[in-house]
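All protein chains of the complex are present and in place, except for one that has been dropped.
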Amino acid sequence: MKIEISLFGALRECEPDARLQLELADDSGVAGLRAALAAHAQSQWPAPRAGLLGKCALADERSILRDGDALPVDGRVAVLPPVSGG
Amino acid sequence: MKIEISLFGALRECEPDARLQLELADDSGVAGLRAALAAHAQSQWPAPRAGLLGKCALADERSILRDGDALPVDGRVAVLPPVSGG
Amino acid sequence: MDRHHLAVVDAAQGRLDPAAAIDFVSDPAFGGIDVFIGRVRDLNHGRKVVGISYDLFDALALNGFAQIAARAQAEFGPRLKLYIAHAKGRLAVGDLAVVIAAGTPHRDEAFRACRMVIEAVKHESPIWKQEHYVDGDSIWSEGCSLCGDAADGHAAPHAHDGHAH
Partner (left out) sequence: MDRHHLAVVDAAQGRLDPAAAIDFVSDPAFGGIDVFIGRVRDLNHGRKVVGISYDLFDALALNGFAQIAARAQAEFGPRLKLYIAHAKGRLAVGDLAVVIAAGTPHRDEAFRACRMVIEAVKHESPIWKQEHYVDGDSIWSEGCSLCGDAADGHAAPHAHDGHAH
């Protein structure tokens, strides 16, 4: 399935429009997405940004996704760097 | 010396305009004033108000007066029932 | 002392203004502002309240506010800005009785300073509250005696006689 990934904060500038698409097996789950994203970042992003990915959470519009979760049915996932609101 | 006493809160209604004057020896100090005031209240005020006096502090415009203090030179003293601001 | 705004506001002449409090404690160097607003509520100890009359010994109250502000500044730093205003006279349900604002570089100090100040104002200031009930009755609140700990000018915790704070 196609996963539409939104980037936030310091990761926004890593991709045009702060978005990228990755093609994943339907059953790869959140852990599979995380691995694919890490591989993409390793090859495409500057090193400090790729390193930041290890501290990022993945989420849909409702909650944080854990590694054991299935991919969201709508194929939309957000990458959340460490937060600094307020 | 003449002491001009201002009453506040629940004690306001005990005297006209919430004020009374007591004549005291110059060296009677705050303790002497407290005793004179208690005697006055005992004879003039309704019992619950006179009883409240035991929980009252005496003060001038700057601070609470302790029993060992001298009477204020300007002769003005306030009687402060337990407070309930805010 | 231009870092502290201390006021007694007669209800016949004006209202407490939280926006003015926020403006006063704002500063380009400050990231955190905490504001406490005390309002007259419609029920106390199960009785329907229609209003409150506040009596104050103004001069001593203002001197006390200045002492409270000085203690807060000693505890939370010289840059602290404080706004302390208490209403006087007759208020209706919903009217503001007290507004406290604290501005500081970081939020922890703002919260703690604001809390410390409202507790001190409630427990130490020469202010008396008379509640007016829907049945026409009026009662002066029991309150905290200033004869004991508080008479030393310290905000020491002390026992209360079952009255609400």
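Letters are used for the chains, namely A, B and C, taken in the order the chains are written, and counting of residues starts over at 1 for each.
Everything that follows uses one rule, which is that a residue touches a chain if its C-beta (ideal position, glycine included) is under 8 Å from a C-beta of that chain, and two chains touch if they have at least 3 such contacts.
Everything numeric here is computed off the predicted structure, so don't read it as measured data.
Interchain touches from the omitted chain, evaluated on the whole complex, reach A, C. Contact with the omitted chain, checked across C:8, C:61 or C:118, is made by C:118. With the whole complex as reference, residues 6, 8-10, 12, 55-57, 59-64, 66, 78, 80-86 of subunit A touch the missing chain. Within the entire complex, the positions of subunit C that touch the omitted partner chain are 18-19, 22, 26, 28-43, 93-94, 105-107, 110-111, 114-115, 118, 164.
Criterion: only the chains that are shown with their structure count from here on.
Chain centres here are Cα averages; for subunit A and subunit B they lie 74 Å apart. Centre-to-centre separation of subunit A and subunit C, using mean CA positions: 50 Å. Subunit B has no residue in contact with two or more other chains.
Shared interface positions of subunit C, defined as residues touching 2 or more other chains, are absent.
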